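The structure that follows is given in the form of structure tokens.
With one protein chain withheld, the remaining protein chains of the complex are depicted in position.
Chain naming follows the written order as A and B, and within any one chain the residues start at number 1.
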Amino acid sequence: MKRPIIQFDNFSFKYRTQMDVTLKQINLTIYEGEKILILGPSGSGKSTLSQCINGLIPNSYSGDITGTLLVCNKEPAKVGIFEMSKSVGTVLQDPDGQFIGLTVAEDIAFSMENECVAQPIMKQKVQEAATLVSIDHLLEQPPQELSGGQKQRVSIAGVMTEQVEILLFDEPLANLDPAAGKYTIELIDQIHQLSDTTVIIIEHRLEDVLHRQVDRIIVMDNGEIVADMNPDMLLSGNILTTVGIREPLYITALKYANCKIQEHQKPSQLNSYITEIEKNNIQTWYNSYTKEKTQEKEEEILAIEKVFFSYANKRPVLQDVQFTIKKGEMISIVGKNGAGKSTLAKLICGFEQVNDGRILFRGKDMANDGIAKRAEKIGYVMQNPNQMISKSLIFEEVALGLIARGLSEEETKQRVEATLKICGLYPFRNWPVSALSFGQKKRVTIASILVLNPEIIILDEPTAGQDFRHYTEIMKFLEELNRNHGITILMITHDMHLMLEYTTRGIVIADGKLIFDQKTSEILTNSNIVEQASLKVTSLFELAKACEIENPIDFIESFIEYDREVREHGADAILHA
Amino acid sequence: MAQMLSYMHKDTWIHRLSGVTKMLYFILWSIVGMVTYDTRVLMVMFVISIILFSMSKTSFYQVKTVFTIIGIFLTINILAIFLFSPLEGTKIYQSRTDLLHLFGSYVITKEQLFYEFNVALKYFTVIPVALMFIVTTNPSEFAASLSKLGVKYTIGYSIALALRYIPDIQKDFTEIKRAQEARGLDMSKSAKFSHRVKNMMAILFPLIFTSLERIDTISNAMELRGFGKKKKRSWYRERPFTKTDYVSIAFIFIFSVLAFVVTFIDGTRFYNPFI
Partner (left out) sequence: MKNNGNRIVVATGIGTALYIALSYVSIPLGFIPNTAIQPRTALLAFLAAIFGPFVGGAVGLIGHTLADALQYGSVWWSWVFPDALFGIAAGLFAAKYAIEEGGFGTKQIVLFNIVQIVANVVAWVVVAPVLDIVIYAEPANKVFTQGAFACLGNVITVGVVGTLLGLAYTKVKAKSSSLKKED
């Protein structure tokens, strides 16, 4: 029997600043050398649980604890953060907050510096750790020159120098492009296999984590543990749907095709799972389902013509980019970090000026329109809503742009209220912004753009860091704006599910060039494009191949349409239609 | 955002000096430069500054903008001194040689010209050294070397953190500003004063509040990695003192003492060619 390394015993926790208990009667034992995934929607208490393990709770965030917790035979509440950091290494979610050093090498060395390790030993260990995560060629780089994925690898290298017994990863996939996320999961697996470290991953993106084997999954909801089992058992049950975690897409597809998910068949491994039965069922489902034809949009609204751009004296960011957008389209712009996606958005909004080429709105060159002028046609929503909100009341925040344009009080009130109604914020209009959740704040920022009546809205990573429930909420809202209010929507995103499900067309940018402009289902089945743009092939494609379906693109499209109908109306509605 | 001076990696003996040596040099040099009005001392310092500056291989292009700004500031300052006190030189040097009568009580005197020449010279003895200090000192190595002077390492680390996050905050500033401009807030100089203040707050609030949120994340991250655990810490970028460091420090101390002796031997900080 393996030695228990973490033991929660009737453990409860309440933050001092909150009314309700966040963790309720937790009983959990984790054994030495295990690889554990702690899964749960936002607010389920999974991050709180991890902060109890590394000692941030109650040493940094105070509150009341009942019951006991032992980590490596120490009580985190008693011994403090420093003592715990000898046993538990934590990689935080925010790569920028975590990157403290002025260069990569210094950041890796940070905890050794604090331990007063002699310089020669430090240099050697930095080299070793950097090599392990393949960033040894970047040692002298400042954080500003690194991508999110590279910064995260620096953090991992940093904890690798500490020789801890437990490694804790807090939402490691939150800020990464798909390829970088895949690499991180592989890297964590490699570290786990090389050392006898216990690995704990906190995430809500199940399918991505299951890219590599985990021993056990703990599912949390409302501060309680609702499941503690191996991945195969979890996938064959229906707990995930209950708590609002998205199951892997191929599992959903198999369920639609009337396959019973069998634990002993190991559903966590797609390739070995498919037998003749599944193959037949999937093919039957596919052949019986006919999807609707989507209508082609006609009216051209925005044209990008041979656009070139580079920041002063630096390498070109965009080269010869050309595409058009039709009114009413909903489009994704994808590509790896630093490929030029955000720059493209900035050029369209007039934040930067093109070096060469033209940007036309309804056939008219916008070169002479300033930022404010363009904003009346094209709105831009930043990734972090906190960076846009400057008023304390919701009404004032949404009214800001109208007041600045000198509209009368009467008209301002009318337009703001109308917009708040569209955005479902009307009942909250007199609330302080600080009382809202992240998703609601996002709506406020969208409302503050929408109030200016733009025809196009550009959103930068609209769902970054959101769990499935909030993700769906935001995306449903955007879809409604698109369908019912005719607003053209352009999204910069890393999220492949988002691109597939909500947008019909994707523009792929790699190294400053437009390399693909096609239906989104075609992007994720083209391995060449996927690799160039740091994307990831969807598991539906693999499922289609395993089931020998001739036209995987069409299969994926059918699945998405079917899935959407199921989620909107329930499975019965389709069956009887 | 305006261009800012920053460390440039090069390999000269000045780059290889410890940050503390350069800081001591900079501080003593500034003090001497501030205190003395002895033209002979200032001239010597000016020549040494120029020699050191060229030895550091700092390209003029790198510091061109800064020189322009200083040039404008200095001109304004010199004019202001004249406007406020056209006979300051006469007061200091106890002598008056009129050159040109302008209007009213405004007379250009030889003494005033000499005094203002000294004011300008003072700036030019210090500026090259200060510029050199910034462009040749690796900030992390500097933070490390501060602890050699007995400064608590937490102070050194505050400075390192500031330098680490300046680029991030500048980027945030620009992005927030543009997003607010897009909403129609006029940030240009032509807007009315009260509007400009209001619109500036639409940048300041989100910028400052999101930065404050960062403080908790960063201090947790540092705590989790053992910062502040021990009384001392080692530094990855630390460089041991070399002979050049000792020689440089000895030089600046001896020079400072000599400069003070020469300056004050006649009982005043001014060198007076008029009596």
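Just so we're on the same page, a contact is a pair of C-beta atoms (placed from the backbone, for glycine too) under 8 Å apart; a residue touches a chain by one contact, two chains touch by 3 or more.
A quick note: this is a predicted structure, and the numbers were derived from the prediction, not measured.
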item: Touch partners, limited to displayed chains, of the chain removed from view; value: A, B
item: Residue of B:Lys122, B:Arg178 or B:Arg237 in touch with the missing chain, whole complex considered; value: B:Lys122
item: Contact footprint on chain B, counting only the chain that is left out; value: 1-2, 4-6, 30, 34-35, 37, 63, 66-67, 69-70, 73, 80-81, 83-85, 88, 92, 119, 122-123, 126-127, 130-131, 133-134, 154-155, 157-166, 168-170, 173, 193, 196-197, 200-201, 204-205, 207-209, 211-212, 214-216, 218-219, 222-223, 227-228, 269-270
item: Interface with the unshown chain - residue positions in chain A; value: 17, 59-62, 392, 426-432, 434-435
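Quick note on the criterion: only the chains that are shown with their structure count from here on.
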item: Mean-CA-position distance for chain B and chain A (Å); value: 44
item: Of all residues in chain A, those that touch chain B in their complex; value: 54, 56, 60, 81-82, 85, 90, 92, 94, 96-98, 100-103, 105-106, 109-119, 122-123, 126, 142-144, 158-159, 162, 346, 349-351, 371-372, 374-375, 379-380, 382, 384, 386-390, 400-402, 404-405, 448-449, 452
item: Chain B to chain A touching residues, read off their complex; value: 139-140, 160-161, 163-164, 167-168, 171-172, 175-176, 178-186, 199, 201-203, 205-207, 209-210, 213-214, 217-218, 220-230, 232-238
